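Please read through the structure below; I'll follow up with questions.
Excluded from the complex is one protein chain; the other protein chains are retained at their positions.
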Amino acid sequence: MVHIGVIGYGYWGPNLVRNFAETPGCKVIAVTDLRPERLSAVKQRYPYVKTTNDYRDLLTNKDLDAVAIATPCSTHFKIAMEALKAGKHVLLEKPLATTKEKASLLIKEADRRKRVLMVDHTFVYTGAVRRIKELIKSKELGDIYYYDAVRVNLGLFQHDVNVIWDLAVHDVSVIDYLLPMRPYAVSATGMSHVANQPENIAYLTLFFKNRLIAHIHVNWLAPVKVRRTLIGGSQKMIVYDDLEPSEKVKVYDKGINVKSDAKSIYKMLVSYRTGDIWVPQLDITEALRTEAAHFVNCIEKKKHPITDGESGLRVVQILEAATKSISCKGRPIKLTTMKIAK
Amino acid sequence: MVHIGVIGYGYWGPNLVRNFAETPGCKVIAVTDLRPERLSAVKQRYPYVKTTNDYRDLLTNKDLDAVAIATPCSTHFKIAMEALKAGKHVLLEKPLATTKEKASLLIKEADRRKRVLMVDHTFVYTGAVRRIKELIKSKELGDIYYYDAVRVNLGLFQHDVNVIWDLAVHDVSVIDYLLPMRPYAVSATGMSHVANQPENIAYLTLFFKNRLIAHIHVNWLAPVKVRRTLIGGSQKMIVYDDLEPSEKVKVYDKGINVKSDAKSIYKMLVSYRTGDIWVPQLDITEALRTEAAHFVNCIEKKKHPITDGESGLRVVQILEAATKSISCKGRPIKLTTMKIAK
Amino acid sequence: MVHIGVIGYGYWGPNLVRNFAETPGCKVIAVTDLRPERLSAVKQRYPYVKTTNDYRDLLTNKDLDAVAIATPCSTHFKIAMEALKAGKHVLLEKPLATTKEKASLLIKEADRRKRVLMVDHTFVYTGAVRRIKELIKSKELGDIYYYDAVRVNLGLFQHDVNVIWDLAVHDVSVIDYLLPMRPYAVSATGMSHVANQPENIAYLTLFFKNRLIAHIHVNWLAPVKVRRTLIGGSQKMIVYDDLEPSEKVKVYDKGINVKSDAKSIYKMLVSYRTGDIWVPQLDITEALRTEAAHFVNCIEKKKHPITDGESGLRVVQILEAATKSISCKGRPIKLTTMKIAK
Partner (left out) sequence: MVHIGVIGYGYWGPNLVRNFAETPGCKVIAVTDLRPERLSAVKQRYPYVKTTNDYRDLLTNKDLDAVAIATPCSTHFKIAMEALKAGKHVLLEKPLATTKEKASLLIKEADRRKRVLMVDHTFVYTGAVRRIKELIKSKELGDIYYYDAVRVNLGLFQHDVNVIWDLAVHDVSVIDYLLPMRPYAVSATGMSHVANQPENIAYLTLFFKNRLIAHIHVNWLAPVKVRRTLIGGSQKMIVYDDLEPSEKVKVYDKGINVKSDAKSIYKMLVSYRTGDIWVPQLDITEALRTEAAHFVNCIEKKKHPITDGESGLRVVQILEAATKSISCKGRPIKLTTMKIAK
């Protein structure tokens, strides 16, 4: 039985408590938040859970095996580091950290203490993304040509981070999970429309070997909500629309055939192929439920989670580089090769 | 009565002939194409029109006032220049030319001979784009923050030009018409997925003064057809979906209010506004019909067309810079200021 | 302060408890259900609420002013009647009763004891339906020509009632609220696709004076979920799509103009009108919240609720007649005129 504490009971914390409370093999022991009214909310709904306004009470609690941290971005590093040093397994809200240096320190600390460090890249655990992963792994799409994601709406302006760290982080983590390669460079553009505020609209291009390219469009100031990804492969193509209630993933048997026939070199090299469309049924388990069970399982089996510290670090590195590229109006930024355990 | 000849009767030529044939104040006198079977097609449908396989027959025809040119891109400059030198008014398929030098030469020649030089930027003449122009001019949207266009489908691969010159040209010409400023730089990325072929997927960012940004996504290799543009303003926002049969332009009374209140500086500076949506009725006249009438009117009234040589040149300059930026993985390319007559 | 008890804590009961718990001016005192595990669920979430497995404990509780009943349909009459006789105000799940005789008895009992009797016709309290009511009342639509509702999905088969009593009840209650007249006859058809089970697909036509007609299509066995209503008026028309996340009500400035011009009698009497579309912003308060507040307000102010016993009776009468018409393959059934207080 894994005993869990949750740090932060604002927007996301209640989802963490609810899901861990309903996950077999673990128990929510304590919740902390600075605001008394949030702790009252915990008490009313979960009378058996201990509450405190000092997160250090959780770190010194010997009964606790693990903590889930859902505090503001700027506090992630400090709290997560203290938790690891106190011997707790850690599930941390995305992003893992605000710089790759801090992300690396967390990874090292977790390794040294043999603790699970997991980043809450929620979309990786959706039925849709896991199904797409299977399709890509089974080579059903052929070679992947491009990945194009749009994630826009009239969203809450963040004041400490730009729209990349708030929204593109989702797509970058999904790309990290899905694609068979790591990007070697990023070019990004963006704009802030409010004085003294970070960018609220941004466009990222990720460059990979073998003609693979990825692009992400994020916007906090759009009139409509769009969450749509196109994935082009040499054999098949996917439209993944997260707002579709029941047909989120569509697989198109469409594409081009390229002939190297001698005669056609001077004419048309490309012919078109269009066939059936297929909409696979998806696992509709709540992503956070799957993720909570995975965290518990990794603690019990001493395994590396899918969204481990390394994946969190790779995502942070890309977001950092993209932010730098934006300030240079799209100048490409090289992504340094990192030693990656797996 | 303006007497018109059409050069090229392939994909677009029949639309030109049909529309000029039905435009009051002009008459289609002659059509030329290299292929006999295309000329037969002309004869069967328009028995009264002269046909020839040599376009120079049209240029030497004293009865002709103007020519419309719908030949392959690489021949535009040569034919248009000869036509202007022969004293004909010219309507030329987009793009105006393949380089800004050639575009400038055409403009100068037309100026010297006082002939109308018009580029066939068809989308500028749609009811949707003209309605959006009114909304922008009337300040209904407030200040324009961004312009975001997507134009993708499983389209015909071109072999002599990349997807920018084939598809993005439409959006760049609409942007040139709609937006109150000229861009000062462009960053673009893209990829070719067929060996020895030009890019089939591309992303362009245009930078303007006053926090305005524009982005264009074009793709010949998409599983679905999308023609959707978001326009964000400080007061209202627009979704323009060209594939919607009857609700192409939607105006959203949505946005943010930014307060500089002293107290809120440390809290939330941005509040959200969401109101009604309005779908204006549009003029559904075929764009090319409106355009044909405009060409005839400019000839008769000795006026500059909306999509004149200057606008064609500005579009070509952007496409050239974007193509260069793609080869540098997004490095921004400055757009030199041009002297513009109007 | 109105003290409320909730009878039945199955599918709908938790929504009633949650909404009354958050409605100012009232307090949830007690909840009853036959199943111990459901009472535990109440206790965990609302530790301060009394629980019992005997609903009569609520009726004899002097502290209680009112009860909300969310038990199976067949028990509605008995429990509601006992509650009224015990002097409680009653909010009753739809339908009010299974026959119009029972419905009438409840109305009389409530009148005699001066108690509020309200039926939970939830859709009447949605922002969408209330907005449409305003549009109809203000004559913005002109004369109402037709009301056409579709409510289908792969839904839970009920075993004691057919699809009309489960789904069409929503549309009939909305029609009762929205339309300015009462229907005088109903024709209905339907079919059961499971042996010994009630109809799972049905079509109702309601006939009104002045050329007004209403039609309802309900189906438990549809491949897709549809909740769409068309309302045609002489001036404007509405599309009300309850599944649209943010554009539920669209007002079309479309219709026909009919001329009685002498000359045109032998030609075309009808001309078409098509104009802008308008999507009004809606109140997005949860319908049940609005409804709970209305119930409390009616108790305090001794008012008749919008969905009072009379409206519940009118709905029951239509459902009874429709069920009879189905068994006669569409033969029209006359709706007897009822004395209606308001």
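As written, the chain order gives the labels A, B and C, with residue 1 at the start of each chain.
We take it that contacts are C-beta pairs under 8 Å (C-beta built on N, C-alpha and C of every residue); 3 or more make two chains touch, one makes a residue touch a chain.
This is a predicted model, so every value here is computed, not measured.
Although one chain is not drawn, the whole complex shows that of C:139, C:193 or C:303 it is C:193 that touches it.
Among C:81, C:105, C:221 or C:306, only C:221 touches the chain that is left out of the view.
Checked against the full complex, the candidates C:67, C:110, C:201 or C:335 give a single residue touching the omitted chain, namely C:201.
When you scan A:247, A:286 or A:300 for touch with the missing chain, the hit is A:247.
Mapped onto chain A, the interface with the missing chain covers residues 247, 250, 253, 274-281. The set of chain B residues touching the chain not shown comprises 44-45, 47, 224-225, 243, 245-246. For chain C, the list of residues touching the undisplayed chain reads 145-146, 148, 150, 152, 154, 157, 159, 185, 187-195, 197, 201, 203, 205, 207, 211-213, 215, 217, 219, 221-224, 230, 232, 234, 237-239, 250, 252, 254-256, 258, 268-270, 272, 274, 325, 328-332.
In this text, only the chains that are shown with their structure count from here on.
Interface residue usage between chain A and chain C, two copies of one sequence, is largely shared: over half of the residue numbers at the contact are used by both copies. Centre to centre, using the average C-alpha position, chain A and chain B are separated by 39 Å.
Work out the mean CA point of chain B and of chain C, and you get 53 Å between them.
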